[in-house]
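All protein chains but one are shown in place.
Naming follows writing order (A and B), and every chain is counted from residue 1.
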Amino acid sequence: MRIKTTVNNKVYEREVEPRLQLADLLRHDLGLTGTHVGCEHGVCGACTVLFDGLPVRSCLMLAVQAGGHEIHTVESLAAAPDKLHPLQEAFRASHALQCGFCTPGILMTMKAFLEENPAPTEEEVREALSGNLCRCTGYQNIVDAVMLASKK
Amino acid sequence: MKPAPFKYLAADSAAAALALKAEHGEDARFLAGGQSLIPAMNFRLAQPAVLIDINPAQDLSYIKTERDVLRIGALTRNRTLERDPLVAKHCPLIREAVVHVAHPQIRNRGTLAGNLAHADPASEMPAVMLALGARMKARSAKGERWIAARDFFTGVFSTALAADELLAEIEVPALPPRTGCAFLEVARRRGDYAMMGVAAVVTDGRKVRLGYCSAGSTPMLVESDSLDVDVQAGIDPLGSVHASKAYQRHLAGVLTQRALRIAVSRS
Partner (left out) sequence: MTTRSFGERIRRNEDPRLLTGRALFIDDIELPGLLHATFVRSPHAHARIRGIDTAAARAVPGVIAVYTAADLGDYWKPGPLLVPPPPIAGIVFNQRCQVPLAKDKVRHAGEPVALVIAQSRYVAEDAAAEVAVDYEALPAVVDLEAALKPGASLVHEDVGSNVSAHCRQTRGDYARAAKGAHLVIKRRFLYDRGTSSPIETRGVVAQWDAKSDRLTVWDTTQAPVGIRDGLAAMLGLSERQVRVVAPYIGGGFGPKIMMFYPEETLVPWAAMRLERPVKWIEDRAEHFLATTHERGQIHDAEMALARDGKILGIRDVFLHDGGAYDPYGLTVPINSQCTLLNVYDVAHYDSTFTAVFTTLPIVTPYRGAGRQHGIFVMERLLDLAARELGLDPVEIRRRNLIPPDAFPYNYGIIYQDFEPLEYDSGNYEPILDKALELVGYQHFLREEQPKLRAQGRRVGIGVVCYVEGTGIGPYEGAKVQVQSSGKVSVVTGIGTQGQGHYTAFAQIVADQVGVKVSDVEVITGDTDQFYWGAGTFASRGAVVAGNAVNEAAKVVRRKILRTAAEHFECAEQDLLVEDGAVHVVGVRQKSIRLGELAGKANPMRGAVEPGTEPGLEATSYFGPKMGATASGVHAMIVEVDRETMMLEVKKYVVVHDCGTVINPMILEGQIHGGVAQGIGNAFYEKLVFDADGQLLNASLADYLLPTALDVPRMTLAHTVTPSPLNPLGIKGAGEAGAIPVGPLFAQALENALGLPAKKIEILEIPLSPSRLWEIACATPTTGR
């Protein structure tokens, strides 16, 4: 099937099999490997991308559903490799990542969260973060990073 | 965990979706939010030969009131239920429960109709629909019919929908005056399926409708004319890796008392 989709503000046309997962389209067809796959059943959140501005699990969507929609992945955040997005800067300052595998999914989730909730409490941040699993950090520094970013 | 191959068909209207379903019958599944169907397909627990994508069918996407009745179209996302002012005004119980359904990323895609049609007995919204006395509109290419919530859920992952039917709309009646509602659940982690959950609707401080999730192979409805409810007689929890049957029964008792107290205080 032929689809035409916009990813990180660039239009792509691709021929895809119906069962191709959206995450696989992004990672292998489009080479945007920043989005990671952790579970393929929608629990870990590593694959979270923005679909028409809203965070979704790209492992629970099919590539064919992307046609006519706008997707943003972690690669859309930094203006340049040495010009990090304020949220990314906050993560670095707070040591909010260790292995970095869950990080892109968390960044996209938190970007959307902060746009809707610009001045969250710690409790609200933890709740918003509860749909993303991290095995390395124990979350504390991630919460600090999001609080820091919200004050910028 | 990649799905087995299938044929993909997109339907840009309810009628188109129904025509395709009539053609393919049980070999075809509807794809709405996909938040339950796609993981099942990734695990290859579900292997539909045909997927009918109803996301393009915008005529299924609505929330409206008609007289006192709230009508929720099949494509209404759970995220919308959380935020829609009509839902908040007409039926705050829905909003109170829907924030327990998974996480925002799932609610951004998942639909109420899809959740109900999936009929996981541990799911919150079926229990809520039972407590509210909602009706489900089942449409097929041949026509439509209404199924009361109490008749809709027939077993684990099974509903009264026929092979050619789509759950097209959920109708939520107006709540009687002097009615208060509450939803409570106990889950291992936020967003997990509940170990026990209850939706309580109390009218006149004594007429009680309680919808339970994780209390049997379907959501369970317990009705009573007084606040002194025999919860245990009305439920049949199955136990799980997270909760023994005894513990589930214990939780049902605890949550019922707490939910009734809150519902009464709101009525």
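Here, contacts are C-beta pairs under 8 Å (C-beta built on N, C-alpha and C of every residue); 3 or more make two chains touch, one makes a residue touch a chain.
Note that the coordinates shown come from a computational prediction; the quantities given were computed from them, not determined experimentally.
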Any idea which of A:Val7, A:Leu25, A:Leu60 or A:Val74 touches the chain not displayed?
A:Val74
Going by the contact rule already stated, which one of B:Glu23, B:Asp59 or B:Asp192 would touch the omitted chain in the full complex?
B:Asp192
For chain A, residues in touch with the removed chain
17, 19-20, 27-28, 31-41, 43-44, 46, 73-75, 77-78, 81-82, 84, 88, 91-93, 95, 97-104, 107, 122, 125-127, 129-143
Tell me where the left-out chain touches chain B, residue by residue.
1-5, 43-44, 186, 188-190, 192-193, 195, 241-247, 249-251, 254
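Criterion: only the chains that are shown with their structure count from here on.
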Please tell me the distance, in whole Å, between the geometric centres of chain A and chain B computed from their C-alpha atoms.
28
Chain B residues within the chain A interface of the complex:
1-8, 10, 31, 34-35, 38-39, 41-43, 51, 53, 55, 79, 102-106, 108-109, 189-191
As the complex stands, chain A meets chain B at residues 1, 17-19, 21, 40-42, 45, 48, 51, 54-57, 59-62, 64-65, 109, 113, 127-128, 130-131
